[in-house]
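Every protein chain except one is present and positioned as in the full complex.
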Amino acid sequence: MMLAAVPGFDGNQTALNPVGPGAAHIEFEFSLIFWITTAVYCIVLLTLVISIARKRHSLSVIPSPIPTTPESDRTARRSVAAAMIATIVLLFVMLVGSFETSRALGSMNPGNAVPIDVYGHQWWWEVQYPNDEAYKTVVTANEIHVPVGVPIRIHGTSRDVIHSFWAPNVQGKRDLMPGYETEVLMQVDQPGRWRGQCAEYCGEQHAHMSFYIVGESKEQFTQWLSDQAQSAVPPSTPQAAHGQQVFLTHACVLCHTIRGTPAGSRVGPDLTHVASRATIAAGELPNTIGNLGGWIMNAQAIKPGCRMPPNQLPGSDLQDLLAYLETLK
Amino acid sequence: MITTSVESQAELTEAERLQAMQLEHVWREPSGVVGWFKAAHHTTIGKRYFVTAMLFFLIGGLLAGVMRLQLAFPEAHFLSNDKYNQFFTMHGSTMMFLFAVPMMFETFSVYLVPLMVGTRNIAFPRLNAYSYYLYAFGGLMFYVAFLCNTGADRGWFSYVPLAGPDYGPGKRPDFWAQLITFTEVSALAVAVEIIVTVFRLRAPGMSLKRIPIFVWGQVVVAFMVIFALPGIVLSSTMLLLDRTCGTQFFNPAVGGDVLLYQHLFWWFGHPEVYLIFIPGTAIISTIVTTFSRRHVFGYLVLVLALVATGFMAFGLWVHHMFATGIPQIAESYFTAASMMIAIPTGAQIFCWIATMATGKVVLRTPMWWAIGFSFTFIMGGMTGIFVASVPVDLQVHDTYFVVAHFHYVLIGGAVFPLFGAISYWFPKVTGRMMSERLGQLSFWLFFIGFNVTFFPMHLVGIRGMPRRVYTYPPNMGWTRLNQVESVGYVLLFVAVLILLWNMIKSARSGVIAGPNPWSAGTLEWATTSPPPHYNFLHLPTVNGREALWDAAPNQPVVVGLAEDARSFLTTRTLDAEPDGRDEFPAPSIWPFWAAAATSLAFVASIFTPWGITLGSIPIAITMIGWFWPDRQPAERRRAREIWPSE
Partner (left out) sequence: MRATIVILLVTGVLLVSGCKREQRVFDPGSTGSQIANGVPLNEVHAGGTVPVSNASKYEGSAYAVGEGKRLFEAYNCVGCHAHGGGAIGPPLMDSEWIYGSHPEQIYSDIVQGRPNGMPSFAGRIPDYQVWELVAYVRSLSGQLPSDVAPSRSDEMPVKKAEQAQPKEHPADENPQPVQQGRPQ
């Protein structure tokens, strides 16, 4: 798509690089409308410019008004009528295209869809993979793994204000609203990491509320899902053990869950497998030790107004904590 | 026989000179500081509306400049996130509520409609003054709050629950909601005045088929105001009640509904953009007519298009909510309606092109702005088709693509016609011509700057940049485009500066204009520039659609109205046959006091519900003063009455 073909453009958060049938249908309608409207625009403006150029009165004195009669206006009447007919026809073409696209989107096969629950929070995404067997339920945040080629049913709502779940490469957006539960079908046909971002103004850090959809093969996905369902590995080194102690005796335990430890609070994201995620801070920072350390010490300097308070830990405590968090794969 | 043709003051007979002095004496505006607050003539109030709305336009533009500075670099810290949220909300709210509707509807209709229909003042002149003061006080309140760190920060539509009591601490959304209250009362008042003026005060002979397109546009807008404003009256009042009185309208936990707010808001919000755009088309029709030197082609089609747009505008509102997961049948209906409204708009555009193609096109500054309007607005209309289609909208909604769309239709559909209208009617209002050279320079700079600023927004939106973000990460492919947009702002800034300079300089030392420098056809050009306070020495009658072009050689004037009082003629709605006369009230200080009392009640109610109950007492007192009957007009009216025994 030519609009995408401008340099410096990764293509992982755009509607013009569809990786699934949802975004592909939409991109077709987009192109249809684009070409028709471009042609109409050029024709109408060309007509305007030519009319003015031909009928331009170049003397500086303003001429008297021209009398007009129905006969003198006959050509004009016919041209305007023809233009109106063309307009209506073209509008109908685009309208039918739109209806067809909506129908195609609405008839994506929901059978065997993988159910995923997404809860919008200020300013992060809670992601759950429900399972009939409760101990296999996966709770994670900001990173949604999906099997390639399989329909996904996203079931979403918000835990506070209105957010909008939008991964343009995959599907159109859907608002997550408190008091409403919404369902949208999507499917990823190409493996890769596709970025999404909240698309409804939700407060101070709306600008930093992103997520990633990670498309992977069915085997990789199943493996990932069963890994995520496990509790956290117990710390194996003294440093990591001390890090776990730091976690449990400071503010961390008040907001975060690490399954397999006494930490069970649901205020902030689940950290049981935090080291397996590629980003932190709702898709904003790469998940490296440096970034994680900075985030823990003072998240407010990175994302002012977010819900994570600063934690002024002594250096050695911070190092141990980071060592522990790094083991949570 | 006295005719409407006024070529110059020198042609007045001795009797006419005396008559002019008598009328000037009766219609003079009170002088002094206190007198300034008593003024009730529509040209005075119209000029005040213009200056105030222009001021808000400039302030809104400055806010945008600061935003563009913040967005010129990824992860910039020029503005904090809290400040940026206030800035974009203030920018949107100012432009939509304090500039666009007050300028396009209130300013133009208040100043021009009574002149164009050939009467001496607008209906309900004191209500007109009241509406202006209320608008000014509302804007003042909003900006005083902004200076106190209490500027609205939840977006110009202030969705719940983000603007609700739980997630919007402090008083910021309350000031936003009360701004709505101020501007909505003001707009409703002017809407009523315009409808009555156009239906009852037209010059004899101005039947419905002869009403200028400009006036038709403003009447359609006036009706739309009456039907659309209740939506936002409700939603903003419910928001205020939720925030200050603990009501549960929008509390999902107990059965309230956050979507209810959106429906109520957008029931108003969609017609709102047509309130802004239809006066723009009305202006373009006027300019195209005058500068193509012929009656506009397709008068009936144009009028029907205006009325159709007015109706259809009420059937589109859910297209702002396509992402909320509405049923498919609703999606289909609103997509169809949103695309179909392009038909009457297209009809208007084709009629204008036909007018130009069969006329003699005179390229002066107003016409350049009309051409710029075409390039810009039509592009916005094309992107409107994108967002009308649900699937495409689900990708571009709340991204910079839609920001580009609405700036193209709003700036193209309102600001370009506004600047054209300024250069067109400036001679009438001030009596002097604007500089043609500076006019064309400001046009080209504005046109180029506008496209440099807003065209890249289409691209950056389709590349995934959402709106209302105070910053963005590097390496997204958005940086270069944002920088281009910020550079474009500089061009816009310079263009507006040149326009302002043109206005100020020309008002002081421009070429004297005379009554009709453009040889135009509508009635405002039948009187001196600027018009006297009694508008017309002789109230005109009308013989065709373009009153001055179609005037008979001895077109009669209205005689017989009392000239020692503020008399006016009323005519029948359909065929404008005279059917009565009455008197306008004298200038009065009470509208100002009533507006002050109302403002006090509104602002107090932000802090306590008692503000309305106790605040209604001063309002009642000022209303009593306002409606206290004047002895002399009452006696004159009594003298005119015909009783059975007489």
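We just call them A and B in the order they show up, numbering each chain from 1.
FYI, contacts are C-beta pairs under 8 Å (C-beta built on N, C-alpha and C of every residue); 3 or more make two chains touch, one makes a residue touch a chain.
These numbers were taken from a predicted model, which means no experiment stands behind them.
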Of B:G35, B:G170, B:P474 or B:G580, the one touching the omitted chain in the full complex: B:G170
Sole residue of B:Q248, B:N475 or B:T613 that reaches the chain not shown, by the stated touch rule: B:Q248
Candidates B:V51, B:V144, B:L500 or B:A634 - the one touching the absent chain: B:V144
Hidden partner chain, residues of subunit B it touches: 82, 144-145, 147-150, 161, 164-167, 169-172, 242-244, 246, 248, 251-254, 607-608
Footprint left on subunit A by the chain that the document does not show: 160, 178, 204, 249-251, 254-255, 265, 267, 298, 300-301, 304-305, 307, 309-312
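Please note the rule applied: only the chains that are shown with their structure count from here on.
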Between subunit A and subunit B, centroid-to-centroid distance (C-alpha), Å: 37
Subunit A-facing residues of subunit B, complex: 80-82, 85, 154-155, 159, 161-162, 167, 252-253, 256-259, 292-295, 297-298, 301, 323-325, 328, 331-332, 335-336, 339-340, 342-343, 346-347, 349-351, 353-354, 356-363, 371, 374-375, 378-379, 382-383, 385-386, 388-399, 459, 462-464, 466-473, 475-477, 479-480, 518-519, 521, 546, 549
In the complex with subunit B, residue positions of subunit A that touch it: 3-4, 6, 8-10, 13-16, 23, 25-26, 29-30, 33-34, 37-38, 40-41, 44-45, 47-48, 51-52, 54-57, 62-68, 72-73, 75-77, 79-80, 83-84, 87-88, 91, 94-95, 97-99, 101-102, 105-106, 122, 160-162, 164, 166, 168, 171-175, 177-180, 182, 184, 195, 197-207, 284, 304-305
